[in-house]
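Sharing a structure with you now.
A selection of the complex's chains, in situ.
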Amino acid sequence: MSDAKTQKTALVVSAHSADFVWRAGGAIALHVAQGYRVHIVCLSYGERGESAKLWRKGQMTEAKVKAARHTEACAAAEVLGASIEFFDLGDYPLQLDNEALLRLADVYRRELPQFVLTHSLKDPYNYDHPRAADLAQEARIIAQAEGYKPGEPILGAPPVYCFEPHQPEQCDWKPDVLLDITSVWDKKYQAIQCMAGQEHLWEYYTRVALQRGVQAKRNIGITAGRDIIHGEGYQSLFPRVTENLA
Amino acid sequence: MSDAKTQKTALVVSAHSADFVWRAGGAIALHVAQGYRVHIVCLSYGERGESAKLWRKGQMTEAKVKAARHTEACAAAEVLGASIEFFDLGDYPLQLDNEALLRLADVYRRELPQFVLTHSLKDPYNYDHPRAADLAQEARIIAQAEGYKPGEPILGAPPVYCFEPHQPEQCDWKPDVLLDITSVWDKKYQAIQCMAGQEHLWEYYTRVALQRGVQAKRNIGITAGRDIIHGEGYQSLFPRVTENLA
């Protein structure tokens, strides 16, 4: 049983309200299962750029699209076992300013996460994604500064991982971590199914999970005995500090 | 207490007979302290290129230089707690061929290491170093193949780490692992002192260890409470497979 004071936490910074599901749903469910509290920040609902199916229904307004996306994202977060909040900053383009930056820094100060998940640093198909990653990185730095809201407990140096973009090679994204999510795949797929507006992506990201699973197995060696079926890839932005290289 | 069958092992592939000391002495001592058997392969003695002080003594022959280097390297390995063998392939240039490749593949098959340490992939100051790294990589691949000496137990997929070259930026070497070697620094420095022929490097690599220590501390956060003083940097060549991101 975990205690609020000592429970480990993780933070996910998602540009649009569904990104955390496709790209980090496995990591979220896995760490929740390990006793972590995982908190998700959705910077926007992706109402303009990631809701094509909803708009095609007709009779839509931005408010209706946002409400639908809100409902879907909350349902997915619940399946995964994470808490979620929405900054509702608008998308295409994602509207970031100093206020959004400090608001996210305050989330860091409140959550004091052990690690952070966010977007890739580059994405020629989606300018909101790298912008979110930049915000996540800079807010983390501000939360580390003694001179920002002096007196508050400051953030340590949690590792930051970039989750997988839609077309990984075009984003110069190269995974250096393969996370074994086999044990929580059913939860991730259940969360994926909450995204009624983007059904065309369900099978795409199922295949992504299977490919990363095969690759994970290759990188431990076929004789390792551990059966990995589903995986998620991550690219880390900082060196890992450790006492063991195996 | 460890048993030969179940003891974990590590393999170090060193181009010249002193490289393992400056670049990986901390990792060796640390894993020996953790119960690993660590085995070092020195591909050459570095008799031409890394023995300037010995040659300047005058009255030297290649045989004498090799003998002196052999003695120093054995002493350093003993201090660190590792076993060592010498391929004596000649340096400047390091003379590699198919026979050397398969000989090293056989070492992999014999040791079945959990991880491998070797040189950086590029070094414009030293062509033997990347050549050794290439050999270490290719021999590992051959040792993984069922069709090489069929029937023998094959190698899994141990991670390979490149240790720090002399001028890291010029070698495009970027550490993604910072190993905390504080607890074994005294052993590493004792091993360094075995290298009588290269005294000018003792303080250089002491400073390297202190800089990597400060950087390691930075990457866990100053509030982490763990006191890191000495470090070693490594660049990994393969993605890490894991179930935890903290």
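In this document, chain identifiers A and B correspond to the written order of the chains, with residue numbering beginning at 1 in each.
Keep this in mind: a residue touches a chain if its C-beta (ideal position, glycine included) is under 8 Å from a C-beta of that chain, and two chains touch if they have at least 3 such contacts.
Quick caveat: nothing in here was measured; it's all calculated off a predicted structure.
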Query = So we've got 2 copies placed here, but how many does the whole thing have in this file?
reply = 6
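The rule is simple: only the chains that are shown with their structure count from here on.
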Key: Rounded Å distance, chain A centre to chain B centre (Cα mean)   = 37
Complex interface listing, chain B residues touching chain A = 8, 10, 27, 30-31, 34, 36, 114-115, 117, 144, 153-159, 161, 175-180, 215-216, 218-224, 228, 233-234, 236, 238-246
